[in-house]
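Excluded from the complex is one protein chain; the other protein chains are retained at their positions.
In order of appearance the chains are A, B and C, and numbering begins at 1 in each one.
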């Protein structure tokens, strides 16, 4: 919504959760519902056909539906009303079969799962870019000596490759955990008015299964109207990924300081400039990842705070969840896109890495220098780095 | 951004923080800056005139500026670039005076203050509506007996008027504290590249004062690039107000339960319906206030978490703050608008209030009934109610 | 720390994370480290024996260690210093082998994993109690009609058993996910000064494996000093569980309102009283679960906000994580203990459930009553209930 929200995100992610895409996803639900119900003999085939044919987003005035949702207290109400109007133009007898046996939450939750699936596709694609870039860096710099720093002070010597391993390992795990979490979270919602599917004559499971196949979503064995744990477990995974990316952005920003000078984000015309200072080149990818890591925990807290839904559908909690959810997704994509871009073109200044060690050695007692700051210590780090990259590549391969 | 964000907010608030309004506010800054600098003799009068004439939002392609901001890492960069292009069309010699002595953060922070001023106007107008509605309810029902409930169980008897007093008192204080907080928070930002205004030849204070008068914002005695306490103190006030409104929404929702039946939100066609159940009338105003009260604390946490800006301008923290800020404002307006509407048309069912007491009395020992559940206890509450309303009206009057 | 922190938690959980238990866990680490290093030939067997013999919490002045930690900036520093002093009393030559090759974070992270393991034992035991109590309730009340309520208004009829299914299903999944998350999270930490185990001559993996067996913790293939994703994924699971329990507490509190009267928490002398009102019986278990559900999301946010550790050990972020972690654990145990107790003795008032339906039916048009509020609708719910309980019992069994 805000100019700065978009700024820390990506155009693709914002579009994926935009009004038009959401209305289109709601229509995919209504179409799949009608077709599944026809297959189950619950509504006439012809009615289902008309409904499915009418579920085209171009036939709907999206901004009007959004405007009407405020008063109605639900975006599904104006959508279903308009769908019925449109269906009536073609087949008056089909109107009664629109949205049959379903309720607002069914269409909205399913639509959110559908647009989230697209959001996750974007996220995973960039996550893989970041991972592969880090594998390359880790291998190339497995033995490149660099100061290890603890509590913001020089501690000993490690290798830049091992730093990359510490960056990439959580991302590889995120990739695997995101897949597991989304396979449970991205599910058809269909419970009817209160979760009992009472009007479907016992054909509920069949309808859900059929919709699941058409929509490419999981089919749970019961409605999850008020059971938000699997859905929000996916949000947890996104927040964890954003935290791990934030650590990378944090380190790049620190190592990119003028006085440290060990890394720089890729140079590109128009990137990271300043209105006042022509000499500035700002690490905007790290900025994005750091900003996301400050925001995502609060988004997740807002989502989890809504969990105590009242009874069979919450007053306020569910709606707050819906409003917070896209923000987490687009923030996550902003972060992973930024880091993928930065890591693929990362400039590594080995001489400065070495120079910082040399400067330190010149200032500490000789014994300390020998024990803690010998560049030979990078060899230990190299062994770990290569073993870890091998192991992590195996994990990464299991994702394909 | 999301369809549901808008849903829990208001069209006016969303517009106030929209891209077009923000770009317009940035242009107001650039225009005021140029004019103030001309008055101070820092730039030629003619240049200032051209710049001011060119600072019209219709001359700018807002979506393009937004798109370009991502790569630049700042929305000010494409704006200033485009402003220079536009100025060049009219007066090539004025280009060098565009944005003179200023930096991205100056224009962005000031623009955010300008749009926030409009946001606060909306919020205060609805806050006054809610307050006045509650004064009326409190006086009318000063002595209307109602069960007092503690820990969700009947405790004794109070009056509905006193409940209204407990609702309105925090709102009156919010009104006063919002004014105080915004008079400190809504200030011109002008520090130049690093907060020293080094290019303004000592005329910084004069320029800030002049801009302050033109823009209707406070003039601080130094730049607040990294001093975010006054700015975020305003955010704190908004979050407190949302919390107080959430308590009202919570109580209305509880008292509006079918089994309790003491209150109902106003009835209006198309309001609070259901796609599945024609008999439903949902308390959508309470929904909005409750949702806001779950979300605002997290927004505030996100804002406060950004406070440790690095050095003279933060990498990530400032940008995250900018992105979070409008969300808090629009959520706050959604909440106060919803409660103002609900309270102005609130349906009060005195008979049910009395009936719930009677039902309770029928179930407790006689002595308990006499000691704790006599309707005469409402008289104590009435005295407090009337005294409090008088005092609060005095406070409210001090706001005018 | 605070009197009210304890109040919403349990004595067992508070003890599990108490100073004495933590110091004891740190000593278990030091003992296991020495023994593993002796087995690997890194230190003399006799030295390891002395160290292990000295690692008894009774030999340490716990409050003094806590006091000294403030100045040192680490609780490990005074512990290791005191351990060396104690070892010196028995075997001066063993002192140099104390804490060999290890660093503060190794001992602290491992100790936190050890005390968390005990915390999880407590949580899982009560979680199973809650689950089993809900299975019993679900089966008993599979067909007991009750109003289904959406957005805090009557919507239709469901069964109390299906409400119990919606409560228990997330808990069963939490049980399984907690086990998976803790098997990854509860791991030995051993990286030495900067994560390279450079002083262990390549025997690092062997030492970790050996410690893992002795301590009953996982052995990761590398140190996780700055890779906090698996550790915090466990925190996410706890927060999800607390959210699911909060929903139960929310519903019990609502259904236990005097005017609704469908449920009551178990009666017990001294439970839920009032200093002022002898007639009060407050639902204190629901209070605890609701309070936990408001607090846990913020704890999790605090934990996730720390993820961007700087370099090889964070300044502030790691320490904040350590301080927040136990709070989430004890809050989680408070919540699950409260709900287990409430659910095992839950009082179910079927007549009031029926009476509320009857009252509703008396107020709506006959057709609405027939379509939406027939008690026969509970039969659909019953079928789902029994199928779900069967499926969930299967899942539950897979945990044993």
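One rule holds for everything that comes next: a residue touches a chain if its C-beta (ideal position, glycine included) is under 8 Å from a C-beta of that chain, and two chains touch if they have at least 3 such contacts.
This is a predicted model, so every value here is computed, not measured.
Participant: Considering the complete complex, which visible chains touch the unshown chain?
Facilitator: Contacts of the unshown chain, counting the full complex: A, B, C.
Participant: Which is it among C:193, C:361 or C:377 that touches the chain not included here?
Facilitator: C:193
Participant: One chain isn't shown here. Among C:5, C:139 or C:371, which residue touches it?
Facilitator: C:5
Participant: Using the document's definition of touch, tell me which of B:95, B:112, B:207 or B:296 contacts the absent chain.
Facilitator: B:296
Participant: In the whole complex, not just what's shown, which of A:6, A:246, A:283 or A:326 touches the removed chain?
Facilitator: Answer from the full complex: A:283 touches the omitted chain.
Participant: For chain B, enumerate the residues touching the unshown chain of the complex.
Facilitator: 73, 148-152, 155-158, 162-163, 165-166, 169-170, 173-174, 177, 193-198, 202, 221-222, 225-230, 232-233, 236-237, 239-241, 243-244, 246-247, 249-251, 254, 290, 293-294, 296-298, 300-305, 307-315, 372, 377, 380-381, 383-384, 387-388, 391
Participant: Touching the hidden chain in the full complex, which residues of chain C are there? Just list them.
Facilitator: 1-8, 10-11, 14, 17-19, 22-23, 66-77, 80, 99, 102-104, 107, 192-193, 249, 253, 268, 270-277, 282-284, 286-295, 297-299, 301-302, 305-306, 315-317, 319-320, 322-327, 330
Participant: By the contact definition given up top, give the residues of chain A that touch the hidden chain.
Facilitator: Interface with the chain not displayed, on the chain A side: 147, 149-156, 253-254, 256-260, 272, 274, 277-283, 286-287, 297-298, 301, 305, 356, 359-360, 364-365, 368, 372.
Simple rule for what comes next: only the chains that are shown with their structure count from here on.
Participant: Where centres are the averaged C-alpha coordinates, which chain has the largest centre distance to chain B?
Facilitator: The most distant chain relative to chain B turns out to be C.
Participant: Measuring from the mean C-alpha position of chain B to the mean C-alpha position of chain C, what distance in angstrom results?
Facilitator: Computed value for the inter-centroid distance: 37 Å.
Participant: Give the residues of chain C that touch two or more other chains, as numbers and ranges in rising order.
Facilitator: As it turns out, chain C has residues touching two or more other chains at 149-152, 155-156, 254, 297-298, 301, 305, 372.
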